[in-house]
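One protein chain is absent from this view; the other protein chains keep their places.
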Amino acid sequence: MVKSENGSGFMSHRTEDVVLEVSITVNGTAHRSQVEPRTLLVHHLRENLGLTGTHVGCDTGYCGACTVIVDGRAVKSCSMLAVQADGAEVRTVEGVADGDELHPVQEGFWECHGLQCGFCTPGMIMSSVALLESNPDPSEEEIRHGIEGNLCRCTGYHNIVKSVQFAGARMRGEEVSS
Amino acid sequence: MTTSTSVMGGIVRRKEDPSLIQGKGTYVDDVKRAGELAAVFVRSPFAAAKINSIDVSAALELEGVHAVYTADDVRHLGPNPAQVAVGTLRPLLADGAVKHVGEAVAMVVADSRYIAQDGADLVFVDYEPGDAVIDLKEAHADKVQVHEGESNTLLTWAGNAWWEGVIDLPDPSPEIQAAKERDDTVTVSLEMVNQRLIPTAIEPRAVLADWRGGYESVELWSSSQIPHAVAGAVAGVFGIPSNKVRVIAPEVGGGFGLKLNVYPDEILVCFASKQLGRPVRWTETRREAGFASIQGRGWVGTATMTGTKDGKILGYELEAICDMGAYTHNFTVAIPLLGLFVAPGQYDIPTSYALHCVMTNTPTTDAYRGAGRPEAAYYLERIIDDFAREIGMDPADVRKANYWKPEDFPVTTAIGLTMDSGDYATNLDALLDRVDYEGLKAKRDAARAEGRLLGLGLSTYVEVCGFGPSALAGLGFSWAGYGLPTAFNGSGVVRVQPDGTCTVTIGTGPSGQGHETTWAQIVSDGLGIPMENIEVQHGDSLDSPMGVGTFGSRSLAVDGTATYEATGRVREKAAKIAGHLLEAAEQDIQFADGGAHVAGSPDRAVTWGQIAEAAYQPHTLPEGMEGGLESSVVFSPPNATWPFGSHLALVEVDPDTGDVKLLEYWATDDCGNVINPMIVDGQVHGGIAQGIAQALFEEAIYDDMGNLLTASLADYPLPDAASLPSFSLDRTVTPTDVNPLGVKGIGEAGTIGSAQTIVNAVVDAVSHLGVRHIDMPLRPKRVWQAIEDAKE
Partner (left out) sequence: MYPPNFDYVAPTSLDEACAALAGADNAKVLSGGMSLIPLMKMRLVRPTTVVDISRIPGLDTITDEGDHIRIGAMVRHAQTASDPLVREHATALAEAAAATADAQVRNQGTTCGSIAHADVAADQPAAVLALGASMVAASSRGEREIPASDFFVDTLTSALESDEILTAIKVPKGGTSVYRKLGRRGGEADYPIAAAAVWVDAGNGSVSDARIAVTGVSSKPYLAAAAADAIRGSDGGAAAIDEAAGHATDDVIVLEDLYATVDYRTHLAEVYVKRALEAALA
């Protein structure tokens, strides 16, 4: 007979008293919150701040559904602790539109059918926004590499690439048709 | 249909998108309930073991843990219900034994997911490992039995077994045997693996149950393709009527068949919520999805083809062992059957088959995009390429020489089913002409002369979908197994509101397919009400009409038709009301520009608002007319639909590394009439990507102990944007007559046509080096190895 433990049997190192205060500015609004150090940024956004546009699609940092922009850099919020973002400016999909006016990347996704189930879309949009901010006129290959950290199971990426091209053209002030 | 607006057949931006692109969509994990608790499962590390004991005491002592449930707590609820209940059903929680790695053994419910996971770490299970069987052939030989005393082979789909008493099919074997013995024929045979896949919708499954004490009713949010079936199953398990169960499938982040199941966790969160008096949620982690949700494919089989040297095929034989996993779910054993439906493809060829449904100590398999049909198309279209190469004919010509002709329709296939419509040669020619097939071949040959390994791969396919005829219920295609005696009908309710806007409520909901838009197009076209004034509701088992769900490329052909018919009835009634209001004959009423007018006198008009106002104030209606302006239709088609198409790929293989680069991909599909070309193309893009994924990247790999080595996305490589090209699409249009819209279904077509297209292309690139076949996925190591082996 083998005695095998299902669980690791590890008692979590409980540090309830070590709840830390973090101040994170999300989409322009400053939030001061108490979090356990282990709280992932994505869970903090979704569960503590109610910003459920940022999604979780995996465990290992591969799918990119959780992509947000932290201090100007697109990162995967599932692989970042909320405490690491203390003092940072975070942009999420809820904050890319300018009031009622959609961001050109959002327009592009709508216009070019860049989404189906929409689950990857918030992360895809954030990566695309970051890509176009650093490279306003990417080639198709640059677009494909720029979003390779975002997996989509529905679209085969064909229309996502078109969406980013549409957005790029619009951001460059060019005439675009879909 | 008299088209008064032009939205049908036109590109219309999706109604669902403004919410989704702003992060405002509601998926199950986004729903929050006051006082909710979170569950985490303790899962087996063994593929086969006896459970001697489970010690939950340490977990229960942890602050924040509310309950830990094991089989003892839930045994009375019975096993997880399945529709086609052949074989051993899955216990809700492992009961005395585990049969695959990752099987749920205990459920920990706590204040948060983090604490529930802390609790799960403290559950100690005493296992006594036993022998497991993972290899399909060994399982088929019953070397080890997954369930003691039961043969691993649950059943074999062969010969007339399934049709006994339904259709009497002649046995093609003597004819095929005779053909093999002729001097002028060639017989080729290949053993091929159609590997197991993990469906991997980007949204993991999620559930949230809120049991309402007093009412003894439950609200269950589930990321499901089939809310009505789940409701039926939950009602059955808890012994409450189905009208006490509201299952809500809000936005569903991709389904692909994996969410076309009733799962134990759906039942267990209801149970926990009932016990604890608080809402309980569970959200699958990606790693868990490899155990807690179904997988797809998993066939090892041999395809054999006999034909004359000038390309006339005289016999096709398929024998395969199909992996069922350790327990059966919704349709598990019926998936190979779906493959059989299209086993002879588009060809007029004698076909014999035997598909063995075999259990192994692995997670359950069930429907994954295409469900049986990609497997069938794979074997057929691979062996036909092999046959063409053997006789030195162009693979396109061999296909054309054996197609059913348009004048043959309706065709009764070798499997005894009737195909609605098809024009296969025209479709293939449309593709070959568009891409300049001869030019591509020349380009390939020129590159080869320089030592570059370019390959061209072709596949054509026919699919069966749009389920389905009510009569199929007798064969298990219904929700009767969930205590919900309903066949695979379609349903739609169209209501014009008192203000002249319109709601459409349907029994099928999207997981990305854009139902809200397509359905609004149908209704807008029929009533002349603008798209923006039409709201499409779905995904609520109590508020939606009795529905079956989204799978098998059925929504539009079946539920779309129901909505179309309901639209027609609303329009008829509205014409009567408008005639009454305008003092004109009903036949003279035409609908346009958001209202109705008398033919020939556009200023004698009423708006939809005025018609509706009258409808909801019956005293203003013609004598005897009932109030209200809505219609509810249940539609049962006389047959399934049979889309088809042709796919072509150009690849380049790096001779030093075996790395395959997909250079170009073309497809010409035929799904009958098209309502929104943009959405249809999108479905094809995604379908093709999933077929390419199977061909080049993905495989659920188990070691001998039954450990899934590819549970994370780090080891289960979904294609990313950089690993795929853009796709070049076109279509032919061969409408069906099984529904008035003439539509067939396009959700799975891309996947059914693509995997073998890629494999055919790669084999073409290296065939002159002596390679005949390479099993998927064609990772660099396999391709390199095949080239090496051919050198010997």
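Labels for the chains are A and B, by order of writing; each one numbers its residues from 1.
Throughout what follows, a contact is a pair of C-beta atoms (placed from the backbone, for glycine too) under 8 Å apart; a residue touches a chain by one contact, two chains touch by 3 or more.
Here the structure is a predicted model, which means the values were calculated and not measured.
Asker: Which shown chains does the chain we cannot see touch?
Answerer: Taken over the complete structure, the missing chain's partners among displayed chains are A, B.
Asker: Of B:Asp111, B:Asp429 or B:Asp659, which one is in contact with the hidden chain?
Answerer: Answer from the full complex: B:Asp659 touches the omitted chain.
Asker: So one chain is hidden, and I want to know which residue out of A:Gly53, A:Gly95, A:Pro122 or A:Gly149 touches that hidden chain in the complete assembly.
Answerer: Checking each option in A:Gly53, A:Gly95, A:Pro122 or A:Gly149, the one touching the absent chain turns out to be A:Gly149.
Asker: Which of these, B:Asp73, B:Asp121, B:Asp420 or B:Asp764, touches the one chain of the complex that we don't see?
Answerer: Reading the full complex, the residue touching the unseen chain is B:Asp121.
Asker: Please pick, from B:Thr70, B:Thr187, B:Thr285 or B:Thr306, the residue that touches the omitted chain in the full complex.
Answerer: Residue touching the chain left out of view: B:Thr285.
Asker: I'm checking contacts with the chain that's been left out. Which of A:Ile24, A:Leu49, A:Leu81 or A:Cys112 qualifies?
Answerer: Considering all chains, including the one not shown, the answer is A:Leu81.
Asker: Contacts of chain B with the missing chain: which residues?
Answerer: Residues 113-114, 117-118, 121, 285-287, 656-661, 696-697, 701, 709-710, 715, 717, 719-720, 722-723, 779-781, 784-785, 788 of chain B touch the chain that is not shown.
Asker: Could you please point out the chain A residues that touch the chain left off the display?
Answerer: So the residues of chain A touching the missing chain come out as 8, 10, 12-15, 18, 20, 36-38, 40, 59-61, 64, 67, 73-76, 78-81, 83-84, 86, 127, 130-131, 145-150.
One rule holds for everything that comes next: only the chains that are shown with their structure count from here on.
Asker: So, what's the distance in Å between the C-alpha centres of chain B and chain A?
Answerer: 28
Asker: For chain A, which residues count as touching chain B in their complex?
Answerer: 1-12, 36, 38-39, 46-47, 50-60, 62-63, 65, 92-94, 97, 102, 106, 109-111, 113, 115-122, 125, 140-141, 143-145, 147-161
Asker: Inside the complex, what are the residues of chain B that reach chain A?
Answerer: Interface residues on the chain B side: 13-14, 16-18, 20-27, 29-30, 32, 42-46, 52, 59, 105-106, 114, 118, 120-129, 200-204, 251-256, 283, 285-287, 510-514, 678-679, 681-683, 685-690, 712-714, 718, 720-724, 726-727, 750.
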